[in-house]
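What follows is chain A.
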Amino acid sequence: MEAKFNNRDPVYVQVIQHFKEQIAKGYFEPGQEIPSRRELANKLKINPNTAQRAYKEMEEQGLIFTEGNLPSRITKDDKLLKRVREELILEAVDTFVHSVRSINVPLSEVLGLVKDQYEKEMKE
Partner candidate 1 sequence: MNRFLKLVHFEFQRFLKLYLVLMGVIILLQFVGVILESQNYLSRVNEHIYKDLMPKEQFIEQFGTYSFLQIAHSFWFMGPIVLSIAALMIYVFFIWYRDWLGKNTFIYRLFMLPTSRLNVYFAKAVVILLFIFGLLAVQLLLIPIENRVLQWMVPNEYFNMLSINEITNIDYLSILYPPTFMEFILYYGGGMIAVFIAFTAILFERSFRLKGIIYGILYTGLSSVIFIAPILINQLLLEDYFFPLEIFFMEVVMGLIVLAGTIWTAHYLLKNKIRV
Partner candidate 2 sequence: MIEVKNVTKKFGRKNVLKGVSFTAEKGEITCLIGINGVGKTTIMKAIMALTPIDGGEILIDGEKIRKESYEKITFIPDTITMPPSMKIKDAFLFMADFYGGWNQLRANELLQFFRLNENDRISELSKGNTAKVNLLLGLSLDVDYILMDEPFSGIDIFSREQIAEVFTSHLIEDRGVIITTHEINDIEHLIDKAVLIDNGVVLREFNTEEVREQEGKSVIDVMREVYKG
């Protein structure tokens, strides 16, 4: 789990984003154990307090859960996981549409380009 964080966005937010991406990409299985906050801090080279904050937020958002003294795990809630995936896709779409809208292109052409690029990357 290698990640590069920028120094302008709160690191804990970036950590949560990173987790969401890992989940959406399927690197994290539902119910999978995740590293302790200290192990995470060490792996990502971040401040342990930041790791703590990220875990707290993720727990509140339902992304992870902790049973008693056992290590925390990724949620098994299918609905939530689906929502995370959708969220990320929507974010990407949002960014794309936003950057492409200023260039005056008809939607059909844009969609065609997207399809081509998608298929191209599938082959690689």
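Basically, a residue touches a chain if its C-beta (ideal position, glycine included) is under 8 Å from a C-beta of that chain, and two chains touch if they have at least 3 such contacts; residues count from 1.
The candidates were selected such that all candidates are chains of the complex that A comes from, given by their letters.
This is a predicted model, so every value here is computed, not measured.
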Could you check which of 1 or 2 is in contact with chain A in this complex?
2
Note: in the complex, chain A contacts candidate 2 through residues 5-13, 38, 41-42, 44-50, 53
